[in-house]
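The complex appears here without one of its protein chains, the remainder shown in place.
This part shows chain A:
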């Protein structure tokens, strides 16, 4: 009976479908996106507050509060999809302990004071410190979460007005190797391609990049590509098995640090297989080698300068003879067959290949080298700067590119060019309207060195904005003790109390994200503007305005716009002058207002999606590739060897320790841990072990272990086969938890070229508690 009933109903249904389908062509559906039910609810575009993917959001505002989020379907980045952080991002505005008032330390305790009093004190202390100890005794330490105007006014005040190059940002800890990688290989920073590469590629090779968790919306685009384009292959090259490994078509595990050897081996095999794109290499590539055995920056006052020595294809090929698949297999733990397979993928002329990477390659004591080595692969086979072909260095923070790399909030940088370059200094002085002598031609401290200078006393006063170094610095205890030393003065601008505000002498409450107007710049050179959508709480003020207020109190008021209504626009239009021209032109303010992001170079009204090829890049000369970042108009292939990590597991400390993030939490967790759904999903940090190691140690998930390194020790709970599975002999710990500070035990070794620390490798002992 039942089946007959279904049959008859199905008949009725089929005719309904036919009727509906015949209706469809003529039906004009209204373009509704929301109901009128929500009275007063309006939707406004903004980039996401969190990661470097830079998704476009629409934030729902009702009665002056942010009440809902949806993905912006008009954004080319995410096409309407977000990740769980983005969807719940607006809740980060409303944590109960938001900083609403300024605080100053009096008799050892932080007490509330009026904001104007705190700003007076900051300006005063800057003046006194400079008078007593010189201009280089003060510093500002910012962030890849600074908006572009924040970073711009910081650079202008410190480099242009105060005359110190003590300007750094936490992006040094996440993207510095990417920058030096780009500069050494191409002479210009940031990727040649854009996210649209995903829609054209056949093969994605992920180098130490757990994209499913760290760049979730982009990873969804990879999965979508694979669904619609059957030949798509995703290969996960990693030291830990993660969500990305499970979703990939192939997961290859390697020993930490040996990615250097893997990349050289792939290059060796590409040459062996006769897959080199000869004409591309002859016309567009130059070969170089640099210094070797370059150290790890562990000593105070460490100094290193690389030099490029020319070599040629034959010299490069001879250098690669050490990297045969058989030799490399035993070093890396990757089978010779897999190494050949990777070379075949890169070399296959009928497959378009995109390589993705982020912290795995950047937080690396040979970070610059491994960036170079992956570029080498794309250059050898000529798979670069064309849709679907290219190396793609992903960025972690929402504006590490926009604010730190483009505005140049690093010690050696200016918004255009470097401080060492006279023309760059002249240009900056002219736009900033300061005497050119103000700009110091010598870079001072990179981040680790800056905190070491705080320890030694060379730096006496530091202003920290939008970052939480007392959670994120490696070998944390040393730098916390440094900041707490007598005679140091620390100003912290933030939105919540953190371990960094705990050590502050002055805390300034910041207006965050959509509580002020600003711009971010994401991984794909896309600049995105957001309006102020809600009022900041209490006396909270944007970081831009805080800096302008302090500048005014120090006598530099005339250098900065003073009208709170128009200051962001004025700053943007001034900043834009630095980048004028087809190589880096930025969109005018009005264009940013209208669009969900604009990719630079924006030239004569058009975005440049793929740089360095005449068909897509107005700055490229000739009819094909033109790597105009280098004076010889060639991209450079670098012979860079494998060198071991500074601290490798031994008898006493037999495990590798790797640190990182989880999907739910953003960096040090000060925002995401106040978002209910995110905190409840991952309430505290844990130590991941391989099941075999857990068995051997006699511990199970939920039980306690102690992690001991040469820097200190930390007790935490074990997680076996939960979010990820480290290889045997490895431990993985996320760093978001201020109650379980894994950076107490990490090592402050860094890449001597980029000065970026390696948070992924040190030796640790695991004890059962």
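Criterion: contacts are C-beta pairs under 8 Å (C-beta built on N, C-alpha and C of every residue); 3 or more make two chains touch, one makes a residue touch a chain; residues count from 1.
The criterion applied here is as follows: contacts and distances are computed from a predicted model.
Asker: UniProt name of the unshown chain, from "Branched-chain amino acid transport system ATP-binding protein", "Carbon monoxide dehydrogenase large chain", "V-type ATP synthase beta chain" or "Periplasmic nitrate reductase, electron transfer subunit"?
Answerer: "Periplasmic nitrate reductase, electron transfer subunit"
Asker: Just one of A:142, A:160, A:216 or A:757 touches the chain that is missing; which is it?
Answerer: If we include the chain that is not displayed, A:216 is the one touching it.
Asker: Please identify which residue in A:461, A:599 or A:682 touches the non-displayed chain.
Answerer: A:682
Asker: Thinking of the whole complex, not just what is shown, which of A:57, A:81 or A:276 touches the missing chain?
Answerer: Missing-chain contact among the listed residues: A:81.
Asker: State which residues belonging to chain A touch the missing partner chain.
Answerer: With respect to the unshown chain, the touching residues of chain A are 1-2, 4-6, 8-10, 12-14, 16-17, 19-21, 23-24, 27, 29-45, 58, 60, 62, 65, 67-74, 79-84, 87-88, 90-91, 93-97, 212, 216-217, 219-220, 223-224, 227, 241-243, 246-247, 496, 663-664, 673-683, 721-725.
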